[in-house]
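Removed from the display is one protein chain of the complex; every other protein chain stays in position.
Letters A and B mark the chains as written, and numbering starts fresh at 1 in each.
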Amino acid sequence: MSTAPADSTVRPPAADPTPIVALSGLSIAYRQGGQLVPAVEDVDLAVAPGETVAVVGESGSGKTTTASAILGLLPAGGVVTAGHIEIAGTDVTAAPERVLRALRGTVVGLVPQDPMVGLNPTMRLGTQVAEAVRRRGVDRRRAPAEALEALERAGVDQPVMRARQYPHELSGGLRQRVLIAIAIAGRPRLLVADEPTSALDVTVQRRILDHLAGLVADSGTALLIITHDLGVAADRADRVVVMRRGRIVEQGAPAQILLRPREQYTRHLLEVAPALSHAGRVVPAHAEAPPAPEVLRLDAVGKDFRLPRGGAERVFRALDEISLSVRAGQTLGLVGESGSGKTTALRIAMGLEQPTRGRVLLDGTDITGAGWSTLRPLRRRFQLVHQNPYSSLDPRFTVAQSIAEPLVSYRVGDRASRAARVRELLDQVALPAAHAGRRPAELSGGQRQRVAIARALALSPELVFLDEPVSALDVSVQDQILSLLLRLQNELGVGYLFISHDLAVVAQLAHHVAVLRAGRIVESGPAAAVLSAPTREHTRELLGAVPGQRFAAELAAAATPGATPGAPRKEG
Amino acid sequence: MARYLAGRFAQALLVLWAAYTVVFVILHVLPSDPITLQLSAGGADISQLTPAALHDLKARYGLNDPVGVQYVHALWHALHGDFGMSLTQNVSVGSLIADKLPSTLELTAVSLPLMLVGGFGLAHLAVFVRWRPARTLLARLPAVGVSLPQFFVGLLLIQLFSFSLSWFPATGSSGWRSLVLPAVTMSLIGASMLAQLLTRSFDDTWREAYIVTAQAKGLSRGTVQRRHVLRNACLPALTLLGILLGYTVTNSVVVEAVFSRNGIGQLTQQAVLGQDVPVVQAIVLIAAAGFVLANLLVDLLYSLLDPRVAHAAGTG
Partner (left out) sequence: MPDNLVSADVAADPDLVLDVLAAPPAGAAPGRGAPASAAAVTTVTTPVAPASASTISGGGGPRRRLAAGTPLGRLVRRPGFVLAAVFVAFVIVSGLVPSLFTSYGPSATSPADKLRGPSTTHLFGTDELGRDLFSRVLHGSTLTIKATGGAVLIAIVAGLAIGVISGFCGGWVDGLLMRVVDVLLAIPILLMALTIVTALGFGLVPMAVAVATGIAPGFARTTRAEVLRVRSQAYVEAARTGGASWGRVLLRHVLPNSWGPVGVLAVLDFGTAVLLISSLSFLGFGTPPPAAEWGTLIAGGRNYLITSPWLALLPGLFVGLVVFSLNHVARSLEEVQR
């Protein structure tokens, strides 16, 4: 597969004696309620000129705080409590704002996290890039031309037109490229890229990371990538630094981290990362899909949205004649990038939206035009788990109230039997019974998603719709939830319609896979066939964009023969 | 864009008409008897009038017609700039208002810049002062400003600057010196509200992700504030500014009462005290027109300052 963009030979340690950035024994804490809560502890890290270093960690690992400290842009309340930050040989730990400012943009540049909010909404893009150009001391009249050049180098098409546009007129991927243009416009010696692509689709992510890698290789700029994705880190970096709870756990060449991890935590990360755990490839968990009766069927369903007046086209075709079927006790994985129509398909299947064309059949009964009250008795049989566990639970409800709500709505049982059912469900989703009285604010993201799953299971449905149920969660939590879903399917025989943008995640659950693009089904069939031998270009592109494939061959060779891919792991 | 503006203008006229109607309904349909109310306000004692005289008097004011007819008449005349006769003073409402309006406009013209300077100045200081106690004090000051009743502020200023220091006259409407205290009083609430909103808006905008992008370019605090924060933070303040502008007439009621200035505000007070229905109706219409106009202006400014709105306006 044509994946590894950076050359896979690890460069020798930099010959230059002065690294651009050197952190020694750095500790950072946040002031909270008169106390100092440590965020980063005793971190040693150096980036040599021209080197690409990746810092990997889950949320709360202190990786973003470290990046902010390098730029001297710690959020309010952040204090360096110990250690030193050296930039290009000078100690800037306690340097005044004036000194730090001189370094920003010209020595250290930043590619920020979320392209949707990283650009000033009321300023033309060209002006925003020119501001960075001017920092190099470029003349006011020359700045616009150099800004165009920076946009072009960042891979922005039609830079002249884009320079006159405002951020809201651009897609996320293009905005990220503009942010890269801003970062390179000052010709810095080090680029700090803070999760530069995690808000973007995988294929866009891959193109942007490729471009970034090319840029730094051409100009000899050093690159510090902050990421939650070990695959991205291993693919792109000369050196990988694994962080956890503010400390560096392990660092080394990517091959060493991936193939011979020394630390337990690194091994754990490798194990739970869907792509990395399967020798760097997307391997379906269910090698075959035994025949099973069909529960839900979407028959040539289409959906048009009317666009606001003024546009060239009056109608946006979100779905174009798609047909899907979900089988009892099995999982249909529906994969697509943003805007592919996968959420619309789910909402139509759920009866939350009406299709423009086609039929929705539940057990052979046409439920297409059914109103809420006619659908209500049927709803007991199919339930929904939302994408974001932070908004799908009423903050005022206790866990027990949330789980029991469908039972109350359908007047199932009395108070005592509902309480018993809640206890049973809590047990099924592996939450302690003591959590029944807690409120969502007291739970972690993974625990909330368990509650949401328990709620969906309360009425013992035949089918559960899963709308990106793990995309808001950390990798290790993600793995726990996926294992839980797998176990529940085995125990309860429930069918899933699983929606995701991530093929590697879908592979862990799906019996059948359908790949959606621009409202059409590009390819569908048994998971084993679609994922192992894709016939369509788009599927291949999606598979190829899954990060972590740089050492696929080595990983495959090193994989222990006994490990069965996709087997449910023990829940943590 | 032109279509958007035309649409907004038509909408503004519609609101104005509806506001006129609402006030008419309140003044003419509520349980109080408008006829006795207006006649007694006009200085006539109903019990002494013969039925015939009463009928004549009513006819003079067009009060014998059904309310619906009265409404159509009033609206038709109002559209032609004729608001009828005042019940308490024997002149037309139009000339009364034309007489008093300049004084109030003068007051507004002075207080408006004061309000803007005060509001923006205070908010800027609150962002830029680094010494924490001073910063806290500056951030809290507007909360005091919005809590103090206008008449109290006016009386306090009179007591301090007229009676104790003799810097400015306490009352009257002659000369620029007589404008100072009323204008300060009038601008205080607006300035405080503006400062409160802006301080918050500045704080929020400084927390936006694009500010980090700007700072990472190596721009100074001042440059970031000027080039990136100011425009974005002022957008919410624009809406408030529209409301404050529209409240000019309302504001002048209390201020002119405190400083005995002869303007629309005082006319309003007298009209309500004398239950002079035509005058009240006309003043509310003028106030609503001011409000609608100010908001129209704000919408225009908005579409100039925020490309996202201009975008939506262009397509919608």
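Here are some notes:
Following the convention adopted for this analysis, a contact is a pair of C-beta atoms (placed from the backbone, for glycine too) under 8 Å apart; a residue touches a chain by one contact, two chains touch by 3 or more.
As the structure is a prediction and not an experimental result, all values here were calculated from the model.
Seen in the complete assembly, the chain not on display touches A, B.
In the complete complex, the hidden chain is touched by one of A:A54, A:A222, A:A273 or A:M350, namely A:M350.
Checked against the full complex, the one of B:L5, B:L105, B:V129 or B:V146 touching the unshown chain is B:V146.
The missing chain lies against subunit B, touching residues 15-16, 18-19, 22-23, 26-27, 30-32, 34, 132-133, 136-137, 139-140, 143-144, 146-152, 155-156, 158-159, 163, 246-247, 249-250, 253-254, 257-258, 268-269, 271-273, 275, 277, 280, 283-284, 287-288, 291-292, 295. Those residues of subunit A that touch the chain absent from the view are 31-35, 37, 77, 350, 352, 372, 376, 379-380, 383-384, 386-388, 391-397, 405-406, 409-410, 452, 455, 458-459.
Operating definition for what follows: only the chains that are shown with their structure count from here on.
Between the CA-based centres of subunit A and subunit B the separation comes to 51 Å, rounded to the whole angstrom. Every residue of subunit B that touches subunit A in the complex is listed here, in rising order: 208-210, 212-221, 227-228, 231-232, 235, 305-308, 311, 314-316. Residues 71, 73, 97, 101-106, 109-110, 112-114, 117-123, 128, 131-132, 135, 166, 168-169, 179, 182-183, 186, 308-311 of subunit A are the ones touching subunit B in the complex.
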